[in-house]
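Written below as structure tokens is the structure these notes are about.
With one protein chain held back, the other chains of the complex are shown just where they sit.
For chain A:
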Amino acid sequence: MEEWLTAWKLPFGAWMKVVIDFIQDNFGTALDGITDVMKFIIEGTTWVFLLLPPLAMIALVAALVWWLHRKVSLTVGVTAALLLIANLGYWEALMETVSLVGYATLFSVVIGVPLGVAAGHRPWLYDTMRPVLDLMQTLPTFVYLIPTLVLFGLGVVPGIISTVIFAVPAPIRLTYLGITSVPKPLLEAGQAFGATKQQLLWKVELPSALPTIMTGINQCIMLSLSMVVIAAMVGAGGLGKPVVRALSSVNIPMGFEAGLSIVLLAIILDRVCKAPERKRGTP
């Protein structure tokens, strides 16, 4: 390597550190507050889930699945999968993961759907957002894991924030897609009958885009789930933790069992969250 090329290294890394330090110095207390509140909510939810004995919880979930889908095969399959995970000894980890994924999805949807709607109405906004979204999904997770760690400390909060960064592009993109593909005649029907912008959004655009938005939410859940191992590395609990431990101790049985539990959870969430077939038109 020619020496002159590396002699005057541009201090990008140092600049980034300055930014992070600045945030930490000026908003440190606020960030600590946010961290505490989020931690309390997420861990509180896990605690509530664990109040019920596993069998009671499984029965409850089975009833819910039956009520939503009315399919014997699905209900039996979900029950069996949950029993297997409990049998492997990962019930508590499962509950931690469910609340982690649940909140990550909730935050992603709360942020992503309004952004998707806004982008759908403003082409320039979408053009601006697209490279950022691409970056969020292609950037190796570890790169932003470190700043989140610095800002939010070790634990479930940096885990969930990294998860949201990774998963939020899905609801944004699919909401955008749904909103921009509302059939023009439906929009014009709304306008012709004197809808305000708000009415048009709530009574025409969102209902018409709903199937696509639901697909985005489903994707968001799957992406969040794929982050559980990484979240575990920064101290979030859940099914990722035994995987990380198995990795460091080269424990094949533990790694396999924990991995199997994650896959089972993924299948359950995917099937259960798919919108049940209803008598409703495709717009």
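Please note the rule applied: a residue touches a chain if its C-beta (ideal position, glycine included) is under 8 Å from a C-beta of that chain, and two chains touch if they have at least 3 such contacts; residues count from 1.
Going forward, contacts and distances are computed from a predicted model.
Note on the omitted subunit: UniProt lists it as "Trimethylamine N-oxide transport system ATP-binding protein TmoW", one of the names in "Pyruvate dehydrogenase E1 component subunit alpha", "Trimethylamine N-oxide transport system ATP-binding protein TmoW", "CDGSH iron-sulfur domain-containing protein" or "Catalase-related peroxidase".
When the full complex is taken into account, the listed residue touching the unshown chain is A:208, out of A:35, A:162 or A:208. The omitted chain makes contact with just one of the residues A:13, A:131 or A:185: A:185. The missing chain, though absent from the display, is touched by one residue of A:128, A:181, A:196 or A:249; that residue is A:196.
Taking the whole complex into account, chain A touches the unshown chain at residues 183, 185-186, 188-196, 199, 203-204, 207-208, 210, 279-283.
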